[in-house]
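To start, the structure itself, in structure tokens.
All protein chains but one are shown in place.
By letter and in written order, the chains are A, B and C; residue numbering begins at 1 in each of them.
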Amino acid sequence: MNKLRWNNDYNQGAHPAIIKALEKTNNESYCGYGLDEWCKKGADEIKKHLGGRDADVHFMIGGTQVNFTVITSALRSYQSVICADSGHINVHETGAVENTGHKIEALPGTDGKIQAAQIKEAAESFRVSDVKEHITEPKMVYISFPTEYGTIYSLSELNEIRSVCDEYGLYLFIDGARLGYGLGSPECDVTMEDIARVSDVFYIGGTKCGALFGEAVVILNDALKIGFRSYIKQNGAMLAKGWLLGIQFYTLFSEGIYFDCMKAASTEALRIKAAFEERGIKSYIESYTNQQFVILTEKQMEQIGEKHIYEYEMKLGDGIHCVRFCTSFATKHEDVDALIEDIAKL
Amino acid sequence: MNKLRWNNDYNQGAHPAIIKALEKTNNESYCGYGLDEWCKKGADEIKKHLGGRDADVHFMIGGTQVNFTVITSALRSYQSVICADSGHINVHETGAVENTGHKIEALPGTDGKIQAAQIKEAAESFRVSDVKEHITEPKMVYISFPTEYGTIYSLSELNEIRSVCDEYGLYLFIDGARLGYGLGSPECDVTMEDIARVSDVFYIGGTKCGALFGEAVVILNDALKIGFRSYIKQNGAMLAKGWLLGIQFYTLFSEGIYFDCMKAASTEALRIKAAFEERGIKSYIESYTNQQFVILTEKQMEQIGEKHIYEYEMKLGDGIHCVRFCTSFATKHEDVDALIEDIAKL
Amino acid sequence: MNKLRWNNDYNQGAHPAIIKALEKTNNESYCGYGLDEWCKKGADEIKKHLGGRDADVHFMIGGTQVNFTVITSALRSYQSVICADSGHINVHETGAVENTGHKIEALPGTDGKIQAAQIKEAAESFRVSDVKEHITEPKMVYISFPTEYGTIYSLSELNEIRSVCDEYGLYLFIDGARLGYGLGSPECDVTMEDIARVSDVFYIGGTKCGALFGEAVVILNDALKIGFRSYIKQNGAMLAKGWLLGIQFYTLFSEGIYFDCMKAASTEALRIKAAFEERGIKSYIESYTNQQFVILTEKQMEQIGEKHIYEYEMKLGDGIHCVRFCTSFATKHEDVDALIEDIAKL
Partner (left out) sequence: MNKLRWNNDYNQGAHPAIIKALEKTNNESYCGYGLDEWCKKGADEIKKHLGGRDADVHFMIGGTQVNFTVITSALRSYQSVICADSGHINVHETGAVENTGHKIEALPGTDGKIQAAQIKEAAESFRVSDVKEHITEPKMVYISFPTEYGTIYSLSELNEIRSVCDEYGLYLFIDGARLGYGLGSPECDVTMEDIARVSDVFYIGGTKCGALFGEAVVILNDALKIGFRSYIKQNGAMLAKGWLLGIQFYTLFSEGIYFDCMKAASTEALRIKAAFEERGIKSYIESYTNQQFVILTEKQMEQIGEKHIYEYEMKLGDGIHCVRFCTSFATKHEDVDALIEDIAKL
């Protein structure tokens, strides 16, 4: 019997509607490099959710690629990007941002989040410096929604961050690799329109949210739109058969899959969370999205590992560890039932 | 009626066997980042064609990405790469190689090719320089097989280039974005084993050769293997769902599609070439692979353009232009019949 | 007896007035990093020669450093710089510009110069391209005044280049490593005011023109002034004891040394040129500044080399070579007499 995989949210292909769409269009021929009609249609669907803000939508292939391309396109070489110390760009992208020449100013996060006051302090510290040429200028704020720990910013937190960005002339870049899971969480009071309103640029994750691969970058701030296709190409991020990306996002958005499917996944994750709680097993961090970080003993890890694959995170103490269970767009209700049953036996 | 597209070789999806394979595995779950069993199987199939040389095979997403990642991983910052002035890295990658910090030393090509003697001259010029610290050191040779003009190096040309590389300690990197079309040309006396024997690193194009997307990088030289997965990740070129690449290359190679299909396409291209010749229309460059560059008058362009899409290349003189017609893995014999019929009427 | 050195123009210390000024101020204490009163005074002296244009003047240490710092500060990563194939940035700076991420678009020079029509062609080629994202955008023109071959642009040539730059939105950057020798040539119809009028940024060479070291960067275009001190610091080009640069330029400009001394050197160079001509020895390039490139036989090279050091340039044919003789701010009239005497004996 195969074990069930809960270790991450990118271990299966795509939503069946996407496979069907790819199959259906496979013999059609298209214009290359994202200038085809599917990319246009995909972008148009996305634009319906931006509250009317004028945006450029670009389809790229993966998250790391989006992150460093957006950041390097926006900043001068002496400008830095502020993020939580647990931010993906700071810890899991092999120094990709630094490789483009920019310093990351990592602030201590709480549950994976940073707050407006912290950002203000960093920006103010630069503003009052009398050796500005000797230090990097914080010019962009990078946050993940949801965060790498599955937590989400509230609308008021986002609004406060936006205010600080306005006050100090900072760009706000929201990494939405798991955006759908955040928007679909019952604890979320933020909409995609809000995301578009508060950010200068954000991206809508596809890879972890129902697509085979692909991320949709949404640029709201005109200053950041300049030459972006050149940055995409130069960084090897322009898919020759761009329509493959357009079709996927069109499928996810035109049929509402993106919202429904990820909402279902977050809901399933909360069933898992509840099952752990019922069993008296604590969360490492209180997440209300598709990623659940729980604290297990080694015995529990061994027992649940017999039928289930989780991701090991870190040691917390003697015989006590943090592990991750993820649901995804592809998670089946009955598989969650099976997991819950096994959790109850721990 | 839709026009037939001959403008490039990446305007349709994938070989049907690939779509079928993706569909079949869509509900399976896999380990991420190219560490899955499909990538292993795909690599194993490729290794059968390397004449027994010990190689690392990595799957990446697109050609530009491969080119700059390979080059930057191989060179110190003061080292440069030699290529033909028409080389893809020199003219169609938005300065991606320079963006990684390296100078391209472009030599005047003949029919898209450079010769061993030219490379020797450039390398010798550095060797005898007494201001070595003031100039860049040529350390790698980049050639395309087939070239951007569809031409192919003969085995003896490749052997001579290899000799110069050995003499001067240069790496030889072969861009095989269209490798299958070259190997499948009736004029080709080179095998994939030869490619593997003469090069330090090369890549097998998938995007233009039957895959939805993807390129297989084959590293032969041990010095170039160090840390390559880190370079892939850092440059945003590591696909989260890496098995999508493995499956595609496994499908193309395990069933012989890669060789048969591209050979058929080159054969179809030669029928088009013959049709133009019969009609008295000259080639801009004599190509025996899937890309045909022909010289048309404006009237001919207009006439053929009624039913066919070609790629405009450049003006050659008063009312005389160079245009490109490509076949691909997806080209149908009957479509070529139709094109030939229309060529005859020019 | 020591041989006389004519091989370059940076083989002696500084004008005696500079040594005296450094000695006199050695026990004074100053504010660091170029924010002292001498840098202000040096800049003020330079500003007297800019025809009233509003400029930022920064003192840096050497030419390569100036070149790549100016270029990288001005360009986005997908933008390139146009220059003559013999341009210093293209051939003698170890790929420093590429190391900052930018492609150099080298155009074939004539006597070290490029013309407005060539620049227009390159810029137009980008303007009409329909694959702009796949190629680099030429955004800056780099010329040297005088050129690396000692030749100088006429005022009308500069005006024409400026026109093209205006038409295509290109920045004009003038490398004035040897500016004084150019302005001081009897063949020159250009003034420093002209240089300031036609360029967006230029620099006044000190290292080769009477200073121990140092170059004064003059930024005229407001867009290029942004954050320049940060770029200087980040690139390791900000001298801690910045007043050392300010004092040197103040000394050179406040006492007219910069103009008088370099004019004298160019005048002496023309005596050498005349001596070679009288002896029937041809110039490789007709230069009217301090660098003279002449064509010698091997026997002549040996004979003149007994008492004089020249710089070997390249082989021109069987037993025929191009060599360089330079004068400098430090050249003595009687040493030129001695050289001329020996030339006559060839």
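Everything below uses one rule, namely that contacts are C-beta pairs under 8 Å (C-beta built on N, C-alpha and C of every residue); 3 or more make two chains touch, one makes a residue touch a chain.
The shown structure was predicted, so the numbers you read here are calculated from the model rather than taken from an experiment.
A.B. asks: Using the document's definition of touch, tell me which of C:N8, C:S163 or C:S254 contacts the absent chain.
C.D. replies: With C:N8, C:S163 or C:S254 as choices, the missing chain is touched by C:N8.
A.B. asks: Where the complex has a chain not shown, which of C:I135, C:L244, C:C261 or C:L296 is the residue touching it?
C.D. replies: C:L244
A.B. asks: Touching the hidden chain in the complete assembly: which of B:S125, B:T191 or B:S230 does that?
C.D. replies: B:S230
A.B. asks: Going by the contact rule already stated, which one of C:G32, C:G169, C:P186 or C:G319 would touch the omitted chain in the full complex?
C.D. replies: C:G32
A.B. asks: Could I get the residues of chain A that touch the absent chain, sorted low to high?
C.D. replies: Looking at chain A, the ones touching the missing chain are residues 77-78, 80, 91-95, 98-104, 131, 133-136.
A.B. asks: If the missing chain were put back, which residues of chain C would it touch?
C.D. replies: Those residues of chain C that touch the unshown chain are 5, 8, 10-14, 16, 19, 22-23, 25-32, 61-69, 93-96, 99, 207-208, 212-213, 230, 233-241, 244, 330.
A.B. asks: Would you write out the residues of chain B that touch the absent chain, in ascending order?
C.D. replies: Output for chain B: 33, 72-73, 76-78, 101, 132-134, 137, 226-227, 229-234, 238.
The rule we apply is simple: only the chains that are shown with their structure count from here on.
A.B. asks: Go through the assembly and pull out the chains touching chain A as well as chain B.
C.D. replies: The shared contacts of chain A and chain B, listed by label, come to C.
A.B. asks: Counting in whole Å, what is the centre-to-centre distance of chain A and chain B, each centre being its mean C-alpha position?
C.D. replies: About 34 Å, centre to centre.
A.B. asks: From the C-alpha centre of chain A to that of chain C, how far is it in Å?
C.D. replies: Between these chains, centre-to-centre, one finds 51 Å.
A.B. asks: For chain B and chain C, what's the span in angstrom between their mean Cα positions?
C.D. replies: Chain B and chain C have C-alpha centres separated by 42 Å.
A.B. asks: Using the touch rule from the top of the page, what residues of chain A touch 2 or more other chains?
C.D. replies: 230, 233-234, 238
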